[in-house]
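Only one structure is covered here, and it is reproduced in the block below.
Note that one protein chain is taken out, while the other chains of the complex remain in position.
And now, subunit A:
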Amino acid sequence: MTKINGSDAMLKVIYDWGIDHIYGFPGGSFDSSMNAIYDFRDKMKFIEVRHEEAGALAAASEYKITGKLGVCFGSAGPGAAHLFNGLYDAKYDKTPMVAIVANVPTSRQDIDFFQAFDEDKWFLNASVWCRQAKTADQIPILTDEAIRQAYARKGPAVIIIPKDYGWQKIDDNFRVNKDAHPEANYPAPTKTSVDEAVKLLKEAKNPTMYIGLGAKDAGDEVKEFAEKFKTPIMSSYLGKGIVEDKFPAYMGTIGRLGPKAAQEVQGATDLVVWVGNNSPFSVLWFPKDAKVIQIDVDPAKFGKRHSTDVSMLADAKKALRAIIDAGETRSESPLYKAAIADRENWDAWQDSFKNSDEMPVRPEPIWDVINKKADDNAIFAIDVGNVNVDSCRLLNLHDDQKWTTSGLHATMGYGAPAALMAATVYPDREVWQLAGDGGFAMMNQELLTMARWHATTCMF
């Protein structure tokens, strides 16, 4: 039997899952795994960040844009502690990722050794799955399991590798079954729920839609639904981009971040078609007596943020399609007409400042340039703060543009790590980091990483 170092077996599993890069920062306890990273230098890019938090945030941001999980690592003690913020971002945004954490050699554990802590207990809360290898032979199995659990539980999985196990020779006989990993496949709605939804839609005076990330693959159906039933569309902040911003019935994000019309229209509806949306602030919105048709794939979400009249435990695309096919075309409601006009008034007001020469410069002239200059497939890595208000209202997303931010955890300092991720995953696309001076001050050291790795062909 061919032998392989424990840490090399770990990277082999990661690579065989189709992951060709890893973010991290070395440390003494991670030497055996750094040796493996060197051994894999022809296969995997190593993005050497200047702070482990940046690596964790980069890994957290990856699935949000690509649908594939990212991997980061940190060494025992401070390197591990620095990962937490990225892990919580992934946990709160339901984002698969894997963090590899080094531990001191097994003979040094639990005796107050240098940089030795109870890491398996540290990471229990920050992860959806956390295990420490008990033998070197377990390393490839646990690595495979970490990836499986991260995808299945939609959150960060943590694997802890004692340094000595990373050097230990084990049998090289583990095989990854990546192709057995199924695509998500959610159910179609029941006929009863479709009939009930169609009935409510017919009876409503001023129906609307409220979409979140659960609708992200159903943009075409959302637009067709809005056109057939004349429903103004509102979204969570993370739902921005599911429908292009210029779509006339899209009012934008409700709440503090979004434009005026979305905030106003939500208060005047009597029926909300609520698709894959769990925005925590939505408890503050919509009339209490408005009826709700809720579409979600998670039973725990029904009626959580507003009373629900029709629960459709179903795929967003399939459920919207079923209602579109079964329902009768509606004419424009008073609310629909008011919403369209309200948005036009807001858009014209914003546009009126596009060439303002007010100093210091207003947002509108700057975002006008961003909208005109950014490539049709540009990626926007957006930090946290007032930049979310400006981007929500002024960034005109279209075509194959993508964007990401820190949603529920909403951590400042997200922009630079997410930009590193985007440049790594999409080397041929334009990447724009958009950050305020406050957020940028938290992770600006990652400019060093960008400068160092640009056009680098030899990593070591």
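Operating definition for what follows: contacts are C-beta pairs under 8 Å (C-beta built on N, C-alpha and C of every residue); 3 or more make two chains touch, one makes a residue touch a chain; residues count from 1.
In this text, contacts and distances are computed from a predicted model.
Set against the options "tRNA N6-adenosine threonylcarbamoyltransferase", "Thiamine pyrophosphate enzyme, C-terminal TPP binding domain", "Formate dehydrogenase major subunit" or "FAD-dependent oxidoreductase", the UniProt name belonging to the omitted chain is "Thiamine pyrophosphate enzyme, C-terminal TPP binding domain". Touching the chain that is not shown, out of A:Pro26, A:Gly219 or A:Gly436: A:Gly436 (per the contact rule at the top).
Considering the complete assembly, subunit A touches the hidden chain via residues 20-21, 41-42, 44-45, 205-206, 255-256, 258-260, 262-264, 266-270, 281, 284-290, 334-335, 337-339, 341-342, 345-346, 348-349, 352-353, 355, 357-363, 365-366, 368-370, 373, 384-390, 393, 410, 415-416, 419-420, 422-424, 427-428, 430-438, 440-441, 444-445, 447-459.
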